[in-house]
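Down below is the structure, laid out as structure tokens.
Note that one protein chain of the assembly has been removed; the remaining protein chains are unaltered in position.
Should a chain be cited, it is by its letter among A, B and C, assigned in written order, with residues numbered from 1 in that chain.
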Amino acid sequence: MSDPTQRSLPAQEVAAACARILWEGDPASRALGMVIEEVRPGYARLSMPVRADMVNGHRNCHGGFIFTLADSAFAFASNTANYVTVAAGASIDFIAPAKLGDVLSASAEVQAGARRTGIYDIRVDNQAGEPIALIRSRSRQLKEQLITGLEVAR
Amino acid sequence: MSDPTQRSLPAQEVAAACARILWEGDPASRALGMVIEEVRPGYARLSMPVRADMVNGHRNCHGGFIFTLADSAFAFASNTANYVTVAAGASIDFIAPAKLGDVLSASAEVQAGARRTGIYDIRVDNQAGEPIALIRSRSRQLKEQLITGLEVAR
Amino acid sequence: MSDPTQRSLPAQEVAAACARILWEGDPASRALGMVIEEVRPGYARLSMPVRADMVNGHRNCHGGFIFTLADSAFAFASNTANYVTVAAGASIDFIAPAKLGDVLSASAEVQAGARRTGIYDIRVDNQAGEPIALIRSRSRQLKEQLITGLEVAR
Partner (left out) sequence: MSDPTQRSLPAQEVAAACARILWEGDPASRALGMVIEEVRPGYARLSMPVRADMVNGHRNCHGGFIFTLADSAFAFASNTANYVTVAAGASIDFIAPAKLGDVLSASAEVQAGARRTGIYDIRVDNQAGEPIALIRSRSRQLKEQLITGLEVAR
């Protein structure tokens, strides 16, 4: 007899359910004006406009906000299998400045996974598709589930 | 005859003058509640409280804000010689989570410099002195000065 | 009248000529048993067998040789436009151990370029196509040419 508290769903539905849970618990990303554009297993794309409170005197976006957008995209991409996954570290290369009024898009995609560790590449572009920054992040998967009892159907 | 528009000051006074200029042009760091605790040539220490709009549902600070604090400390440490210096890239290792109400301190110090490129190490601690994250950032020095005509006295 | 010492060739021919020059001046890569499998503009793939003098007591390849293979692939990929290009830095994530007798393949490809700086991703796989390591390297282009007077035809 199967466990009635256990549910299994297709990978895409699990990913979407995880994104909703994550979004509700992430007021910081919402306050920065981020929008979830797409989520699928191992992948997420978020956008964020560069606002006046994110720029310096030269109207260039503070690098911290570019990283924050990438870090959020990474979080959504790495939490699509219903196991709580956190960032262990990351590296960022700044390619070109982002300007006031730009709309940045960060797409994060899993590159490799071994045991509980994963590598994700995140690319931040502006609205013209020009590269702004490349980020590589490392994930560490915990044992807790985002939604208790939910599994990806095989 | 010396150029009357040219001034030279001790390194510490140049560093302090650069920090004032940078601070005025950095509304983002101010809006995040950062405070400049100390600036000397090649070194800066900034603090920032972890606010409710920086945390997720588990009351852990979004990693992006930890990076942003480190990136600001780096900016103040790398702009102390009156040449505009920007971030080329960085890596971050997260050691322990920062919590709502924590007051984080980021100290940035130059480690090496070659031609126009420098390496800075930034350590983010909480109010108990526990390490939260280690960051290593790369600087690229431009030819423009922050304060035209000001030089470090030799 | 055109400069008779100036030659221009298609990008692929310039890349191949650069690889020959680089290979002649790189006894270290040859001594490690590396083989150039493919070179095109902004891309190179090299292979290397894991020999007895590269492994530790557990027959795992010393991580330094995995990095060295990736660094050589990066050098061939970043020197395809006839301007001397050196490594400014790199990061490596080890995914799985390489074993004695494995034949490793490192493919390096340019991801972004700005002014004289470029970002290259290198992936090291074993003979079964399993990922061994992911490397991201930063290039710095110098003003000297590998072959004086040779330009890429436009």
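Convention: a residue touches a chain if its C-beta (ideal position, glycine included) is under 8 Å from a C-beta of that chain, and two chains touch if they have at least 3 such contacts.
Model, not experiment: these values are computed from the prediction.
From the set B:Q6, B:Q111, B:Q127 or B:T148, the residue in touch with the chain omitted from the display is B:Q111, counting the whole complex. Of the options A:S29, A:S91, A:S107 or A:N126, the residue whose C-beta touches the omitted chain is A:S91.
For subunit C, the residues in touch with the chain missing from this view are 24-29, 31, 52-58, 62-65, 67-69, 71-72, 86-94. Where subunit B meets the chain that is not shown, the touching residues are 91, 93, 95-96, 111-112, 114, 119, 121, 131, 134, 136, 138. Looking at subunit A, the residues touching the absent chain are 88-89, 91, 117, 138.
Note that only the chains that are shown with their structure count from here on.
Seen from the Cα centre of subunit C, the chain whose own Cα centre is farthest off is B.
Inter-chain spacing, taken between the CA centroids of subunit A and subunit C, is 31 Å. Subunit B and subunit C have Cα centroids lying 35 Å from one another. Residues of subunit C in contact with at least two other chains: 91, 138.
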